[in-house]
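All protein chains of the complex are present and in place, except for one that has been dropped.
Labels A, B and C are assigned to the chains in the order they are written; within every chain, residues are numbered from 1.
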Amino acid sequence: MKALMKTGSEPGAELREVAVPEPGPDEVLIRVKATAICGTDIHIYSWDQYAQERIKPPMIFGHEGCGEVARIGSRVRGYAIGDLIAVETHIPCGECFQCRTGSQHICERMAIIGVHTDGVFAEYAKIPTSCCWKLPQGTNPDLGAILEPMGVAINGLLKEDINNKTVAIFGLGPIGQFGLAAAAFWGASRIFAVEPNAYRLDMARRLVPKATLLNPSERDEVKAILEATAGRGVDVSLEISGDPHGVKRAFQVVRKGGRVSLIGLPSKPIELDLTADIIYKEVRAYGSTGRLMWKTWYDTQKLLDSGAFDPTPIITHRFPLEKFDQALNLARSRQAGKILLYP
Amino acid sequence: MKALMKTGSEPGAELREVAVPEPGPDEVLIRVKATAICGTDIHIYSWDQYAQERIKPPMIFGHEGCGEVARIGSRVRGYAIGDLIAVETHIPCGECFQCRTGSQHICERMAIIGVHTDGVFAEYAKIPTSCCWKLPQGTNPDLGAILEPMGVAINGLLKEDINNKTVAIFGLGPIGQFGLAAAAFWGASRIFAVEPNAYRLDMARRLVPKATLLNPSERDEVKAILEATAGRGVDVSLEISGDPHGVKRAFQVVRKGGRVSLIGLPSKPIELDLTADIIYKEVRAYGSTGRLMWKTWYDTQKLLDSGAFDPTPIITHRFPLEKFDQALNLARSRQAGKILLYP
Amino acid sequence: MKALMKTGSEPGAELREVAVPEPGPDEVLIRVKATAICGTDIHIYSWDQYAQERIKPPMIFGHEGCGEVARIGSRVRGYAIGDLIAVETHIPCGECFQCRTGSQHICERMAIIGVHTDGVFAEYAKIPTSCCWKLPQGTNPDLGAILEPMGVAINGLLKEDINNKTVAIFGLGPIGQFGLAAAAFWGASRIFAVEPNAYRLDMARRLVPKATLLNPSERDEVKAILEATAGRGVDVSLEISGDPHGVKRAFQVVRKGGRVSLIGLPSKPIELDLTADIIYKEVRAYGSTGRLMWKTWYDTQKLLDSGAFDPTPIITHRFPLEKFDQALNLARSRQAGKILLYP
Partner (left out) sequence: MKALMKTGSEPGAELREVAVPEPGPDEVLIRVKATAICGTDIHIYSWDQYAQERIKPPMIFGHEGCGEVARIGSRVRGYAIGDLIAVETHIPCGECFQCRTGSQHICERMAIIGVHTDGVFAEYAKIPTSCCWKLPQGTNPDLGAILEPMGVAINGLLKEDINNKTVAIFGLGPIGQFGLAAAAFWGASRIFAVEPNAYRLDMARRLVPKATLLNPSERDEVKAILEATAGRGVDVSLEISGDPHGVKRAFQVVRKGGRVSLIGLPSKPIELDLTADIIYKEVRAYGSTGRLMWKTWYDTQKLLDSGAFDPTPIITHRFPLEKFDQALNLARSRQAGKILLYP
């Protein structure tokens, strides 16, 4: 089969012909129908520090994917050939305290598909059933491929009730776009979204016309949000940029007694004024990673099933797997929404 | 009456003879029986940046106090001459969103006794009834004077249930000592406490013998706590030092899915590794300031009433108000627990 | 002034000319602009057991009202002549544990306007400022008069997050209609509403067309709801009928792990199958009374301000105060929505 591999300790990737994997006893083999590119894939492709610390080439990368069950491991129950599966990236051990108390997504011995094990940028992939989300038959595989990153946004969004609350979103990359749409769907009363990139602002404008979009290179977003909220600030900040500027602003614009969800991953430590921005305001800050297994998936499916929101416009480009260089470079450029790769 | 005043824009303070204040219609006049020195008072005395930004001399400072009702304002109901009162420092406006939804302690227009209005380092003080906590008759006024700072610790401690959880406390100044005692009282299953100051470690050892005390100048407290918790870290961190070292360690030693209460006030921004220490671990961080009005006071009173804990050993020195220089300098030296001043 | 009074220990009421009341020091006098009839008023008018146990004639009744501030008590701050006020019915003592920990609406020494003190069915009424909700200038007084019963529904609805949850509402009297509209506004994904009265079903159909209305005299509502939810039942039941049939059904149709809010007031004890309907399903049941002061009022105002929902169609009849007999008899007939009385 074709597989996109990280073959050496250097930038780039390579499309290779490899054997179709054998599913283990608790795994299914899926024929991959659609995959999506995540920031992690760009790290791996670029071979930056994040990748160097985690990746052991040669390996197949990619972890956002959707496929049909093609073979079934010996111990597997409840799956049939042809079932459509979306892939959960986090492989829980199933035995630690976190796994046994409803927090498999922060398992103490977590492995990540496409990082610690072979991923989905290939014609076939073997997936543990503990990482399979069965999709309703007839689901567009493109949607199946983006449920995982949608879940990242939704997990952070729903750390507390969002409904009828004012929200500020920092960062409108693909996960930020999902967060924006999800905030609207879950009933935020007013949404501010902050992003310097014009391409992304354009996309957001079409996606949620009622949101107030702020370009921090044009105006001071803190001032704008405070003015619009009678000086109080918003009930909720969603930090999805991972950028020091965004993180600081997320805390500055939240009201006394408000909450911040930290979703974007800063690449280095960030200076925060804890006294003014967290302690005196009694702000609650939530680290948010991955998706609750499986609460977040049920929520994400609900959003899709409602018909209230069509996330496909967030998918802006589609490439065959062979054009991985073009796709990964485009993803790196920030001039795109979600980019799909088809093996 | 005698009153300890900040009279000029420079270090120091002055004991003056001034008129006994008239209680306003919603205030009671208390004859002050005991007061305690807080870090804020040291800021005011030292005339550092914190003080310069907030204090308008001449004014009487001091805000931790206990006294007997001596006169009653015209609109006041429910108070009688002789009632023993502990003072809540935060004056809520009573009309903003925070005040009307149970969060008066983070009132949008909050004033602070002894900072924005005349305080309690005086023979008499006028206190709005919205800041009065009636003590059971016969309460030792020394205890009444320290309920307010005890409440600071308890508010942060009880942001979530503490019972049967493992806890690490950073900083063993007086509020840290209260936090230590309160964590034991509220049922923490194991307590680590981190403090470099030998005097404070000694006090903690006597206060809660079962706590594991760690001096970070002697051993790596992160390593020690991780080793003692099978590498997982503690369920709860209480940051009461306000020190960058403590704040970072508080996040490093908390387990996946754990929580951190930020109580100590850093004097400047602190660099945090959000990705590793908050996001990937899905940590919840709570800013904590003042005391819930009046949930925290009920909790604090409960602790006293239980008889399970005698906080008086945390009071290490007592001075007449005249010896304020000696008392404030001792407080600044960190070679003391709680220091009381008697007008 | 004109006032509708309960003058004797027998059915009926009497319109009398009485002196305009003097506002006490913590009260404002309002010129009443609109009032609404509540079930409690029907009890008082009918002089049933509920009324006999609580009411001491002669007294003015009525408690749902809206008016303009006409005079201001001596201790009152923050109110001006002409301010438009909606009346909160529950007079909190301000000093008990409930009042001091954010639950004034279940004050240990609660009095109720129009039950324990003179009410609003009059040209003027004196209202403690602890029971005043200032309305935005220009608010329609009819809306002001129905915020209180809207709040009853909203308090029960929001005991937990409702958003994207399936909901069954039992009882579509005026509070049920408000509950229905509020459930839609707060984002319930699917709403079932159960009511035998055709008049009320008609009103509900116009108010929230997407709701599934069930007439239990035509079909088995438990069966219908279970069928529509793949046998699982709904996430949330709102019991607003107070009827034994409704209460039992509310527990029968809620799913495992779901919740029930009990809002309607049964007039006598009700038999419940706790084992099957609550314990084995681990259902959470919430008693709900009055409105959170003032969290619920903020929520209710938000609903109005959103423009998403116009509650005025729930007001079906308007009478001058003189026609009280006609109005109260109509209310008793259940062939009406909310009925307003204008003094």
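Methods note: contacts are C-beta pairs under 8 Å (C-beta built on N, C-alpha and C of every residue); 3 or more make two chains touch, one makes a residue touch a chain.
Small disclaimer: the values here were computed from a predicted structure and weren't measured.
Q: One chain is left out of this view; which of A:Pro11, A:Gly82 or A:Gly102 touches it in the full complex?
A: Touching the chain that is not displayed is residue A:Gly102.
Q: Looking at the whole complex, which of C:Cys93, C:Ile278 or C:Leu330 touches the chain that is not displayed?
A: Touches the omitted chain: C:Ile278.
Q: In the whole complex, not just what's shown, which of C:Ile81, C:Ala198, C:Ile270 or C:Ala308 touches the removed chain?
A: For the chain that is not drawn, the touching residue is C:Ile270.
Q: Given that one chain is not shown, which residue among C:Val247, C:Met293, C:Ile314 or C:Ile339 touches it?
A: C:Val247
Q: Suppose we count only contacts with the excluded chain; which residues of subunit A make the list?
A: The missing chain touches subunit A at positions 25-26, 74-75, 78, 95, 97, 100-102, 292-295, 298.
Q: Could you pull out which residues of subunit B are in touch with the chain that's been left out?
A: Here the touching residues of subunit B are 161-164, 186-187, 189, 299, 302, 306.
Q: If the hidden chain were put back, which residues of subunit C would touch it?
A: Interface with the chain not displayed, on the subunit C side: 97-98, 103, 105-106, 108, 232, 242, 247, 256-257, 262-263, 265-275, 278-289.
Simple rule for what comes next: only the chains that are shown with their structure count from here on.
Q: Please identify each chain that touches subunit A as well as subunit B.
A: C
Q: I'd like to verify one number: the distance from the centre of subunit A to the centre of subunit B, where each centre is the average of its C-alpha atoms, in whole angstrom.
A: Here subunit A and subunit B have centroids separated by 41 Å.
Q: Per the centroid of Cα atoms for each chain, what is the distance between subunit B and subunit C, given in Å?
A: Averaging C-alpha atoms per chain gives centres 42 Å apart.
Q: Would you please write down the residue numbers of subunit B that are in contact with two or more other chains?
A: Residues 97 of subunit B each touch two or more of the other chains.
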